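Every protein chain of the complex appears in place save one, which is left out.
Presenting chain A:
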Amino acid sequence: MMSKMIFGRYIPGNSLIHHMDPRAKLLLSFYFIGIIFIANNWPTYVLLFAFTLLAIKLSGVKWSFFINGVKPLIWLILFTVVLQILFSASGGQVYFQWGIITISQFGLVNGVYIFCRFVLIIFMSTLLTLTTPPLELSDAIEYLLMPLKVVHFPVYEVALMLSIALRFVPTLMDETEKIMNAQRARGVDFGEGNIFQQMRAIVPLLIPLFVSSFNRAEDLATAMEARGYQGGEGRSKYRILKWHGRDTWATVTFAVLTVALVYLRA
């Protein structure tokens, strides 16, 4: 169940968005977060929302996944929004004032904007993780880190580490579940009592998990060496990334969006 929450996020599909190059998706997602900050009035936010919702529609992923993406963060968002409303400099009509707390028209509007920003960022990054397998993301990261080779950053090794880490997440999740059940059978209560008791209950979980992870790591290293692994240099690559016309088009669309935002902003 834990694995579904964090890592089983990828929803297989056949949409245009699913088929995009992960490098394009990753870069454009970051870019999108950047241009959100251009927006500063209603038309720009409406445009951004229309764009995001269109992208979601194109992906064919159910809306509920996106709403669920916002849910775990809703308290953080509301907290930030409330702070913004209560403490931003007063402007426009003032509805309420008490000491340093001011609720003004300006503050309310700003609060709503902040809320919109959060939702947009969450929607877009959820779209990225829902439509891109983790492995493709790790390939994209490897590619984007490539320039760091100049300063002798071990890009291949880091990429292999990342892909092995991803590959072992479900294995370790299963193992955790197994150990938890074994400890439950011995009378350990997980998720009960105060925070200290809960932390104490984690210890008999972590120790066997660490021991077994080290054993796995040693076995894996042996198997890799037996299969001729000698480090990243001189290896060829089985998985490659292909940049298609659709990726160029997506990039162009983002450029147009940027121009429109700049034009529409106050």
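Just so we're on the same page, a residue touches a chain if its C-beta (ideal position, glycine included) is under 8 Å from a C-beta of that chain, and two chains touch if they have at least 3 such contacts; residues count from 1.
Please note the rule applied: contacts and distances are computed from a predicted model.
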Listed names "Glycolate oxidase subunit GlcD", "Energy-coupling factor ABC transporter ATP-binding protein", "Carbon-monoxide dehydrogenase medium subunit" or "FAD-dependent oxidoreductase", with the criterion being the UniProt name of the chain not displayed: "Energy-coupling factor ABC transporter ATP-binding protein"
Full-complex contact with the absent chain, from A:L148, A:I164 or A:V211: A:I164
Residue touching the undisplayed chain, where the options are A:F30, A:F153, A:Y229 or A:Y263: A:Y229
Chain not shown, touching residues in chain A: 135, 163-164, 166-167, 170-171, 174, 215-216, 219-220, 222-230, 234-240
